[in-house]
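One chain of protein is taken out of this complex; the other chains stay put.
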Amino acid sequence: MTRLEFDGREEFLARLRALVEAGTPPERIRLQMPFEVAEAAEILGERPGAVRFFALAGALAGFGTGLALTIYSVVSFPLRVGGKPIVSLPPFLLIGYLLTILFGSLGAFAGFLLLARMPSPRGLAADAELADRFVIVVEGEEGR
Amino acid sequence: MTGTRVGSEVERDVLGAIRRPGWRWLLGLAVSGLLAVLLHVLWGALIVRGLGLTGLNNPVGWAVLITNFVFWVGIAHSGTLISAVLFLFRARFRTSFNRSAEAMTVFAILVAGMFPLIHLGRVWVFYFLLPYPIERLIWPNFRSPLPWDVFAVTTYLIVSVVFFYVGMIPDLALARRHLPGLRGRIYAVLSLGWQGTGEQWRHYARLYLFLAAFATPLVASVHSIVSWDFAVSIVPGWHTTIFAPYFVAGAILSGTAMVLTLSIPMRRWLGLEAHMPIDHYEGIAKILLFTSLLVGYTYVVEQGLSLYGPSPFERDQYAFRAFGPYRGLFWLMVVCNAILPLTLFLRRARRSLPWLFVLGILVNVGMWTERFVLIVASLSHDFDPYAWGTYSPTRYEIGITAGSFGLFFLFFLLFSRLLPVIAITESKQALADRAGEEGTP
Amino acid sequence: MMDRRTFLHTLGLLTGGSALSACTPGKDRRHLVSALVPPEDGVVPGQSVWHATTCTECPAGCGMQVRLREGRPVKAEGVPGHPVSGGGLCVRGQASLWRLYDPRRLRGPQVRDGGALRAATWDDALSRVASALAEARGAGRTGAYLSGRTTGALAALLAESAPALGLEWLPRFEPFSHAAIRRANGLLFGAPEVPRLDAARPDVLLTVGADLLETFVSPVGLAAQVVAGPAGRRWWHAEPHCSLTGANADRRLVLRAGSEPWLLAWLLARVAPSARRPLPPAVVAAMPRPSIAATAEATGVAVDALEALGAALAAAKEPLVVAGAIATAAEGGLAVAGLAALLQWTLGATGRTVDLARGEGYGDVGSLLDLRALGERLERGQVGVLFVARANPVRHAPAAWRLAGKLAGATLRVGLGDLMDETLREMDVVLPLSHPLETWEELAPRRGLRELLRPAAAPLGDTRAEGDVLLELRRRAGETVAPSYQERLMAGWRARYDDAALRAYSAAGWAEEPVSGPPVGLDAGAAAELLRGVRLSPPKPGLVLVLAPSIRSFDGRSRALQLLEEVPDPLTTVTYGPWISVAPGDARRLGVADGDELRVTLGGWSAELPAKLQPGLAEGVFVVQRDVLPSFPGGMDPATGEAICALPGPGLERTGRGGRMPYLSGSPSQQGRGLIPEPIHRKETAKRASLYPEHPHPEHRWTMAIDVSRCIGCGACAASCYVENDVPVTGAREHRLGREMSWLRIEPFYDAAGGVDFLPILCQQCHAAPCEPVCPVYAAYHNPEGLNVQVYNRCIGTRYCSNNCPYKVRRFNWFDPVREAPLDLLHNPDLSARGRGIMEKCTFCVQRITAARDRAKDEGRAVRDGEVVPACAQSCPTTAIVFGDLNDAGSRIAALVKAPGSWRVFEELGTEPSVHYHRGGGEGER
Partner (left out) sequence: MTRGGVGGGRLLVALAGAAGGFALLELAGVADGRGALIVAVSLLASVAQGTVAAAAASDLTGARWIGSVRKDLLVGARLQPLLALLFLLLWPRLGLYPWAAEPGEWLNRPFFLARNVALLGAVALLARLYADRALRGDPATKPFAVAYLFAFFVSQTLVGFDWFMSLAYPWVSSMFAFYFPVEAFYVGVAVAGLLFLARGRGGGLGARGAAAARDVGLLLFGFSVLWGGLFFAQFLLLWYGNLPEEVSFITERLADGRTRALMPTFIAACWAIPFFGLLPEGAKRRPGVVAAVSVSVLLGILAERLLLVLPGTPVGGAVLTAELALVAGAWILARPRADEPGGADAAAAAGGGK
């Protein structure tokens, strides 16, 4: 297995591109970066991650919860206020909307932790090194 | 690390700031700490003796306490605006401010959240407001805007905290490496073991995008809902459809003003001039100008429309604001919010930090006054002339207001010493981008 | 003397038992009140007993029924169909319970040793009095007994006791003695009486000064009569200032102070020729004949206004002219009273609507003349022991007389009263009297009417009835007398009534007896004499200070009661403290605004009073309510002995002090917002546009209708509401901050011409209430019977409901409501308590609705129309408030709501209130 380090982003990308074009299978390439470099993912041909599905699921769940809670609350204990209908949708939509956002964000966050395998014991280890430079690690066959 | 590496100075300076507290900082901490204590003492008095200690009366049931609530929620908004909206619009100048602005958001919401509780007549049963199942099956009234507030503010707080924290994870990982011993370990735990692998970055980028996408409509809706605390009523001067956009604009105006007020001294005292360039301040100034125009525009529309219809209620109400006992405050708010910011049309004004600092304070004075006039004047002069009556705050309300500022600054001062006040990683990225562009012909 | 068994029998008949427990001392009651006590004891926990008795806050003697809960009086109300009051109870009557429970009431006897009064036992207090009486008798000095107006059984006892104790019972002392009227009637008809008026019949009514609706003789009854006047009745009221009566008259004539004789003389000359009862030639000859021009000049009333009035009186079928109060309390008061009496005679009112035969029983009331005489006798040291009972001469005698000092002339000064006042402070022995609700008594407020007073509660302090005191003194003087005043009364009734009659008397609380007086005739000679005495001198120019009577404290005797300060003055809405009413014009001239303090000087006398602007007040006229003044600055009219209340030439200057004063009205005008719409007819016929589905009221739909043409703004409803609903009484400080708690208020709205409309505002129980949806916890919600319910223990105090209420009728408890003992005993156990931080408001006396519904359920029937009567409606002297179920098609309320010209306040807001306003039938125009 080989380990390459770069200070500049451009040469790092150039080298990465070269590696991939040379036919190194992307799954054998591990990267570490001090900040996000979108191109890297493109070069490795990775699809956008699954976080969005978590976000979507959370959002839908939130909206459902909001409507369910509000409507149940008035149906279980109907009280007339100001002549308004017992099930007053306009205000209830608001609650639904807010929970959409709340659950959506939390869902996305949870999804991220899951997919990025965090918190990770390896990362927490005192000696775990964190790149302040660009690192490419190519695992050899024996890596499998 | 060597200086050759991109952005290593940012890293050094920002994390360096975490280490050395100065006498200014300690003094500030002491003062704001005392004010925060005062807040709680006075609140205690209100609970034990009753709200009669305030200047509230019939007809003015809401005044300074609610003014503070709206004010602090407003302050919170710029944080989300700068970190989320500007992120979506790919505005570069956000990197200097987003961290401190996000922190501001969180603290402002915390402070704001206290006021609805303080102003309750029976705070010891505040839990009636929460949707929890009890055998009698009485729930909160979701048709009332106050439970909307409960949901909006809670949601806003949680989402802001998540946003704040997520944005900080890579920097925490850096901080952990800079600080030996226990503090280092704490940062390590806080960073959740971030390593910056390609995998992590890929998901991280998506997460950040989604949080921004969620936070942006949220920031608009939260202050809209706050505005509906007033607008859904039928009180003349409260019940008008323009309130939602008007309040949002006002919130961002006061928020950006607060960003200026806080970041200009911080930049100086933490020695971060290099990483918070004037151009970035110019960007903030433009936002402030824009929102100020919107707010001023709304003043004109509202005062104008009050003369449009035949109803005496609206007409008298707006005349009362401009020429009644609160006229002084009314014109103060017009000058501070709608007139002084016009100076920012001049490039020189936009780039003068002293002026921006002063303007920031003036605008916040103006915005506080705006909420006060809007709330109190409307209540003191509504439908039944017999029931008209004016209000003036007592020292309890004044003290609590001062205390809320104390609490806010207490939080902020602690933040400025314990956490990286500038988004290091993003600054690096920005620097790299700029370098990249300059590189290409 | 009656034996024990008859006594108990009689007692049983009179009380139905309830008084027994009521009379047992408080500590025992605690054991008495329990479900184990047999009901015939009258104290069933959770059940209330109504008790017919009589109100004694003023001499009128209105009927009053008291509600007992657990043997404690908790509410006072009027007695329907009562001969004096007609069924209402005024603001002062409501406050009588506050007198009963007043923390400052005298708890025990006090005697003076050295300089100061100190507490003493009855025994040594009385023995001191007894010995002093003995000494005086020895020294041959007769004592004097000065009391307020005293009638019925006590009068009889005094009449026989005074001589027995070697005392002279002086003519009764009343600040409102109506001396001029009695004098005039004495001269002209040989009947020195205050006539009994019938104000319901006249089709043309002219009142000169006489404040029928406030303090004149029998205000509650007269108010009821006046509003019941025939359709198209026209009522003129002439006075220099602006009284509540004037504000309610169809037309108010502003007279120059002292020009009353001009007006009446001109009218007499105007109507005499065509009158239905011609005057004797001698009288006609002596009649002064001022020209209309001169009259207009002198009175300040426009010529055409005079013409209209004269023509109306001349043409009227049933005309009535009444002069009194402020009009006769002046130099030439006798002329005013005399001219009025002659007008009554010649217009044919005397004997029809003016009844001298069945007079108001003021015959034995004296005047300031008698008080002055007493003063002189005291100075000459001719008085032995001086008793002063239920009267405050020191306060009401002209300050210049220095009466307080003269009292020292008596060998011993004995005061009887319930609250410390200026006179009692001068006494050597102070004997605390029991409250009328703690003792047996019988009154005869007018000839031919007996009224029963019976104990509703055990005495709170070590107090006694005046009758018992007198009997005890006689006993100590060696006489054998009845063992107690109570037994003496019983014996009297036993002698007068059989069981049935006694039971009836007890149930009603009053009994009428036929009175036959000889028809009065006019003494022409005396009349001519009187007319020749009439001096028509031009009234003095310049400023005038008018000392007006107060509807809230009568002559000041009720001033100590806090409830009456909490309820605002009807015209100015001032609540606490004194003030001087200033015409807007004068205010501009003096440069004063509401609350700025003015120093008022009259010769040596001076007082500092905050100013209150009053629209409708004539320029140059300043009004102070006489009850608020520390001492009486006026003088006396030697001809009649009336106190002079219109004082010329007061000095007025700003002291520079001033500040927020406690008054409740935010604006004297409607600001063109049509709360009381003009034109009246503004009912919206079209169905209001709405985005909500209609919601039904299956069983009841409680609704209220208020007749603003009947509302005289007296405030009885508000006071009644305070007592019924335990509304917190907060005091001056809170009122200054704008924190009044009244659930029901009467808003006076002045028009440009100075006319006033009164609009009672209470929770409107909106069908689509703005307050409800904004409550986050359902503390405010709409119940199926159409009530806008407030759930106190659910309320968390956001105050949003109040903000969103266009009528601002919701009240927030800023502090914990506190009531000083024993006032805490005065509370309605049917209500849930409210603490600090809770919003409260009117709910149409929901506790009464519940009670009625339960009663109907027990009896297996529907709730009857008129069965539920909210406290406000019950007390209203003019029955302006009607309450009922709108679902009951046949109900009165249903008809009133449908009636054309009925409207709801702020209809345009679509709140659809359950309170409807209307302007009666016909007599709508003010």
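Going by the order they are written in, the chains are A, B and C; count residues from 1 in each one.
What we mean here is this: a contact is a pair of C-beta atoms (placed from the backbone, for glycine too) under 8 Å apart; a residue touches a chain by one contact, two chains touch by 3 or more.
Remember, it's a predicted structure, so these values are computed and weren't measured experimentally.
Within the full complex, the chain left out of the display is in contact with A, B, C. Interface note for the absent chain: among B:Ser160, B:Thr298 or B:Gln317, the touching residue is B:Thr298. Note on the undisplayed chain: of the listed residues B:Ser8, B:Thr240, B:Ser352 or B:Thr394, the one touching it is B:Thr240.
When you scan B:Ser221, B:Thr369 or B:Thr390 for touch with the missing chain, the hit is B:Ser221.
Within the complete assembly, B:Val232 is the residue of B:Leu192, B:Val232 or B:Leu288 that touches the hidden chain.
When the missing chain is restored to the complex, the residue among C:Ala330, C:Ala768, C:Cys801 or C:Ala873 that touches it is C:Ala768. Among C:Ser606, C:Ser690 or C:Ser832, the one in contact with the hidden chain is C:Ser690. By the touch rule set out above, subunit C reaches the unshown chain at residues 688-692, 768, 773, 908-910. Residues of subunit A that touch the chain left out of the display are 48, 52, 82-84, 90-91, 93-94.
Think of the hidden chain as still there; on subunit B it touches residues 89, 91, 217, 220-221, 224, 228, 231-234, 239-245, 293, 297-298, 301-302, 305, 307-311.
Simple rule for what comes next: only the chains that are shown with their structure count from here on.
The distance from the centre of subunit B to the centre of subunit C, with each centre set as the mean of the Cα atoms, comes to 59 Å. Taking each chain's centre as the mean of its C-alpha atoms, subunit A lies 80 Å from subunit C.
The geometric centre of subunit A is 27 Å away from that of subunit B, both derived from CA atoms.
Contact of a single residue of subunit C with at least two other chains is seen at positions 770, 773-775, 778. Touching two or more other chains at once are residues 138, 140-141, 143, 145, 147 of subunit B.
Subunit B contributes residues 49-52, 55-62, 119-123, 125-126, 128-129, 138, 140-141, 143-147, 150, 232-235, 312-313, 316, 379, 382-390 to its touches with subunit C in the complex.
Those residues of subunit C lying in contact with subunit A across their complex are 690, 692-693, 695, 767-775, 778, 780-782, 912.
If you check the complex, the residues on subunit A that touch subunit C are 79-85.
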